[in-house]
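What follows is a single structure, and I will ask about it in a moment.
All protein chains but one are shown in place.
By letter and in written order, the chains are A, B and C; residue numbering begins at 1 in each of them.
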Amino acid sequence: MAAKNSEKLKTSENDLNMSIKLKSQIKADLILKNPLITASGTCGNGKALADFYDINQLGAFTTKGITVEAQPGNQSPRIAETAAGIINSIGLENPGIDNFIKKVLPETKNYSLPILANISGYSQADFLTLASKLEKRKELAGIEVNLSCPNIKGGGMVFGTAPEKVYQITKKVREIYSGYIIVKLTPNITDITETALAAEKGGADAVAMINTLSAMKIDIDQQKPVLANTFGGLSGPAVKPVAVKMVYQSYKKLSIPILGLGGVSSGRDVIEFMLAGAAAVEIGTINMIEPTAGLRIIAEIKEYLIKHQIKNLSTIIGAAH
Amino acid sequence: MAAKNSEKLKTSENDLNMSIKLKSQIKADLILKNPLITASGTCGNGKALADFYDINQLGAFTTKGITVEAQPGNQSPRIAETAAGIINSIGLENPGIDNFIKKVLPETKNYSLPILANISGYSQADFLTLASKLEKRKELAGIEVNLSCPNIKGGGMVFGTAPEKVYQITKKVREIYSGYIIVKLTPNITDITETALAAEKGGADAVAMINTLSAMKIDIDQQKPVLANTFGGLSGPAVKPVAVKMVYQSYKKLSIPILGLGGVSSGRDVIEFMLAGAAAVEIGTINMIEPTAGLRIIAEIKEYLIKHQIKNLSTIIGAAH
Amino acid sequence: MFRVIANKEVGPNIFQLVLKFDNLKQVPQPGQFFNLKISQNESLDPLLRRPLSVFDFEATEKRLEFVYRVVGKGTRILARTKVGNKLDLIGPLGNPFSLAQKDKELNLIGGGMGIAPLYYLAKKLKASQPKVYLGTASKAELKFFESKFKHLGLEYQLAAVEEKLDIKGTALDLWLTNLQKKPDFVYCCGPEKLLAAVEKHCLEKNIAGEISVEKRMGCGIGVCLSCSCQTKLDENKNKRACVEGPVFAMGEVVLSGC
Partner (left out) sequence: MFRVIANKEVGPNIFQLVLKFDNLKQVPQPGQFFNLKISQNESLDPLLRRPLSVFDFEATEKRLEFVYRVVGKGTRILARTKVGNKLDLIGPLGNPFSLAQKDKELNLIGGGMGIAPLYYLAKKLKASQPKVYLGTASKAELKFFESKFKHLGLEYQLAAVEEKLDIKGTALDLWLTNLQKKPDFVYCCGPEKLLAAVEKHCLEKNIAGEISVEKRMGCGIGVCLSCSCQTKLDENKNKRACVEGPVFAMGEVVLSGC
């Protein structure tokens, strides 16, 4: 196709503009060189992935979810495979905010791409503690407030399904934290546009959708759940159609940018989310299967832009409406 | 495995009891020779499937969703493929209740298995009309009240997410209809146990979960939704982990039987749903790909029972708790 | 049980798939299709089968042929299937072209991959010496089909949009250009636009005929209603492209919505 039309081609790889400006409601915008952001928890804190390629080629990097105290995470098994998907119940294993600041953040200084810290809490107070400890951390471009982790008991999920709670936490975090704020939403809800609007009203700069779908798998020979934690979160290609729908459904209702995620595995998937209305896209599960997926996906986006003679990637945002 | 242990085997195929008694709250129980029920809309009204095998070998047959008036259904395309799943937006194409009674029901007389009529409405009144027209129809063992179809505007889905509505409709239908009543629930909800409990309280004999997950796919070359209807419902193996979780989560809270469905494609999947708490299982999408799937699945359940030396299939219901 | 005997590129992104079968429950008729499973072993992705029209069939040699264009994931995977592999097919399915048109003036019009089912049809209609009009985007896409129709010994004309053959243009242009003598019966298969234009012309000129429509299919066996076509008689009365079609009489179903 590309070859056949090559005489007519005007836009070549050098002309392409893949950069994305993520607008802020009141603070500074976040500029990404391309729309690819790593999804929290699927890329560690960068080091392991950096063994495979220069991750500075990505748009931004999101760290593994951090809580106030160190967490050992859930018992094993923590992962189960399903049709075109996986269920995880890692349970937010992390060294706690103080160790994160002391040990993890300094390592991110080697990277030139924007770093986002993903934070999770067991109470409203937790989120405020985390936000205040991260305020003014120069290493960070912003924070992703995870109001949607399904793997901690009585925790994130409860906030994430009540619009008032989402509004309150976002508002309080906004008062404390001056960098870019992304609120990450759960899909385990009747109408995600309600929590998305609550986040916007609370002052979020952007929302990220979706976190994982609540799910489980049973070992039929042992007649018990595969995951030690019984339930976990479904991610990967299987959930993409649900995620794209939620982005599409939210796009016209929101005035802040949407980060789309859930099953992105190819450049085609990135384009699909952007056409639905995502300003940028996070890549999660695919990194676990193909560590260099980010590079391939960037190349595939370029191919698409050249094939369709689109110079500015950002012009396709919401174009399927 | 089976071969190696063959000396020790006590339970052989002839000893197996696969029958399932679906209890009724106040009327007659529904007895199935095995737990396999066809899922509405994926098996037509039996004739096409009967070309491939004797469908009387199944536990029960559910007809394509019926509305009061005839419906032409949605525009084409009505189907899109996703990773290990499909999205459909058929839009309840059907000849209307009167033609159903006149033309479809008489044909089901040739079958010896229990027939369930799946009914959908655009208003509460619709459901009552449908229930009263089907009351005393000798051809039917019961009805499946679809409070969850995501493909009709302002219709089923709205009821299906409000527990009070589910309660009311179920109660009214129960007053009118004396056969077995199954209420089919939507997974597009924050907490499915609330609607499940509402159905139970309203007098449903059983609940069926899940209908399809709201979803979409975008054609990136045409930059528009694949489905003419924009949104559709996701089914197939991709959704199974979500469905199993909902059955598991509901099992201990309900005292009426649960029919589990969503992605069942093998005997292993049937066992997984039953261990989670399903008394019986519906098979949908797999029939579209493998018309004789029902036969294979029954054989696979038998294999499992023999391998594990389980005589009565019904003893495994909820055993993973 | 179907075994791959050949699966080779016969044009740009166009493949000929030759299968050997053990037995078929029915002899496939021109216009019928098979539904091919794409995923191998226990893989659940891609999930749906892919419908392909019978390109050729030889009962004695137990040979069944398809010609397909690689357009997406399913056909890409199919194109990598190796000789010797087994394939899972359901069929023959659908309503075939009617063949009771002997000794009449017949036209066969095929556009793009719509040419595929016309070869087997032409073979069956050979005694009536139908006139064949074939059009594709490029000359390269026609090459394989031309060689096959030439071998049949039928009168055929070719058009390509990008290069001049008999004419430069579409199958429709080609047919209209050659339409001196009014045919008795027209068979047409190809893009919706071609079907609609040919049908319009035939209905106006009172020429009988059949078209084969291409609808997205879920099951191919009539159970899911993914492939419904609205009939012209009654907007509530639909017909399934997989059972009542894919071959319909001209004027039977609404084409725009198809």
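Descriptive notes on the structure:
The rule we apply is simple: a contact is a pair of C-beta atoms (placed from the backbone, for glycine too) under 8 Å apart; a residue touches a chain by one contact, two chains touch by 3 or more.
Just so you know, these numbers come straight off a predicted model, no measurement behind them.
Remark: the absent chain touches shown chains A, B, C in the intact complex.
The residue touching the chain not shown here, chosen from A:20, A:36, A:60 or A:84, is A:84. The residue from A:12, A:56, A:76 or A:309 that touches the chain not shown here is A:76.
Touch with the chain that is not drawn comes from one residue among C:25, C:80 or C:151, which is C:80. Residue positions on subunit B in contact with the hidden chain: 83-84, 237, in rising order. Summarising the interface, subunit A meets the missing chain with residues 41-44, 47-49, 51-52, 64, 70-73, 75-81, 83-86, 88, 90, 93, 95, 236-237, 265, 285, 287-289, 291.
Mapped onto subunit C, the footprint of the missing chain covers residues 39-46, 73, 76-77, 80.
The rule is simple: only the chains that are shown with their structure count from here on.
If touching chains are joined by edges, the resulting network of the protein chains shown connects every chain directly with every other. Taking the mean of each chain's C-alpha atoms, the chain whose centre lies closest to the overall C-alpha mean is B.
Chain geometry summary: the mean Cα position of subunit A and that of subunit C are 45 Å apart. Chain centres here are Cα means. That of subunit A falls 34 Å from that of subunit B. In subunit B, 83-85, 236-237 are the positions where the chain touches two or more neighbouring chains simultaneously. Looking at subunit C, residues 44-45 sit in touch with two or more other chains.
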